[in-house]
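Worksheet for the structure shown next.
With one protein chain removed, the remaining protein chains of the complex are shown where they sit.
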Amino acid sequence: MALADDTVLYRMARAESLSIVHLDSFSAVYHRASGITHLITAPAPEILATLGEAGMTRAALLDRLARDYALGDADMDVLRERLDELVATGLVSRA
Amino acid sequence: MNHQFSVAIGPVGFRIGSDWRAPIAQLETLYRAYPKPTDGVPDFTVRLFAARPWRRVLRPSVMIGGDFVLPEAAPLPLAQGLLAAEMGMNLQMALGQRRYLLLHASVVERDGEALMMTGVSGAGKSTLAALLSLRGWRLMGDEFALLDPETGQLHAFPRLVSLKNTSIATVAAEAPADRFGPLLEGTPKGTIRHFVPDAHAIATMIQPARPALILFPSFGFEPAARDVAPSEVFVRLTQASTNYVALGERGFDALTKLVTSVPARAIDYPDTASAIAQVEAAWAAR
Partner (left out) sequence: MMRRAPDGWLLARALRLPESTLALDAQGWTALLAIARAEQMLGTLAWRLDGVAVPPNVGRILEDAWRSVEQGRVVALWEAEAARRALAPIDERVVLLKGTAFVAADLLAGQGRSIGDLDILVPRASLDTIEAALLDAGWEWVKPDPYDDAYYRQWMHELPPLIHRDRDRMIDVHHTILPLTARITPNAAALLADAGEVAPGLWALSPEDMVVHAAAHLFADGDLAGGMRNLWDVHCLVEQDGVAGLAERAAMHGLNREVARALRLAAALYGDGAGSRLVDRLYLRRVTARDGWGRTTRPVTRMAFYIRSHWLRMPPAMLARHLWTKWRKGGAGPASG
């Protein structure tokens, strides 16, 4: 569904539903609600940490990522793709 | 069923029923030193049966059934009934095991510590395990490593070692003839001969061991060795497990604990002599 960036809130899955183990440059994430394991690497952990459970719009998220993680030179299209992937896994939900 | 046999292999009990006597007789001979299932109640049932009643006698072919089945499992000729029984037991473990995290790996133990070897078929993990068991290591299993989520220890599953093609002669050169099953030619995997684990391996099969080293052997290359990063070990072991997903968080906890606490190395070797030397070197440096 093509919904406008400024109306849709993105939220991280509930913190207590995740078990995260840092392996090396990758982290293993067990998502208790789905029973699925995900192996994630930058910038996915940063996206999760920034979103939190309160949620924010995509535009706000991209602004915050650029500021907090010095991702200012990052390609916004790539960040959007990573965010869509996280939505597909269920680790991030749209509301 | 007309003929049946029960056996415990490590912590797992099996019952094998058969329409024919021959495979049961072979199992009785080869598994004669093994105990029976705990409490007389097996964990899994395997059935060897004829697709149609007349196929018991006319061009007899063995269908593999049991508690857990693969619809596409093709029948084997009766002469390979022993292989059918072994495949049936492996299938129950692969599809039905829920107590232990099942890793497709061979395991040997020394001084209470376990060495786990895993990799794609043809990497020689069965052969290596058999040869190491002839050099003072305890054979814990050539096919499955059973990781206990409660304790982090590995349980033994010392079924008959399945030797294929050229590895049959390699092991036969070092072991007495009475430890081998019949030569099974023309199987879907080529020529197969089963190798009976030694008396010590069978007598101590209920003793678990702490995992101390994970090796990824590759046959056919010049000798080389490298460390393997935990995330790579994690991915490779989830791919080498048939029940990782089914175990849920217990599987996740067990596997993340294993890969973050046990060193892992990849070793390449051109021949078995080099392989044994590399395994010993990696073990000494763990």
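Order of writing sets the labels: A and B. Residues in every chain begin at 1.
In this text, a residue touches a chain if its C-beta (ideal position, glycine included) is under 8 Å from a C-beta of that chain, and two chains touch if they have at least 3 such contacts.
Model, not experiment: these values are computed from the prediction.
Residue in contact with the omitted chain (choice from B:Gly10, B:Pro23, B:Pro42 or B:Gly88): B:Pro42.
Summary of contacts with the chain left out: across B:Asp67, B:Glu113 or B:Asp198, the touching residue is B:Asp67.
When the omitted chain is restored, the residue from B:Gly13, B:Pro60, B:Gly81 or B:Gly141 that touches it is B:Gly13. Across the entire complex, the residue among B:Arg56, B:Arg99, B:Lys257 or B:Arg286 in touch with the chain not shown is B:Arg99.
Touching the missing chain, out of A:Ala54, A:Ala70 or A:Ala88, is residue A:Ala88. Of the candidate positions B:Ala114, B:Ile168 or B:Leu247, contact with the hidden chain is made by B:Leu247.
One chain of the complex is left out; on chain A, the residues touching it are 1, 32-36, 88, 90, 93-94. Taking the complete complex into account, residues 1, 13, 15, 17, 37-43, 45, 47, 49, 51, 63, 65-67, 71, 98-99, 246-248, 250 of chain B touch the chain not shown.
By our rule, only the chains that are shown with their structure count from here on.
Separation between the centroids of chain A and chain B, computed from CA atoms only, is 41 Å.
Chain A makes touch with chain B in their complex at residues 19, 21, 23-26, 28, 30, 32, 35-37, 39. Within the complex, the chain B residues that touch chain A are 229-231, 234-235, 238, 244-245, 248-249, 252-253, 256, 259-260.
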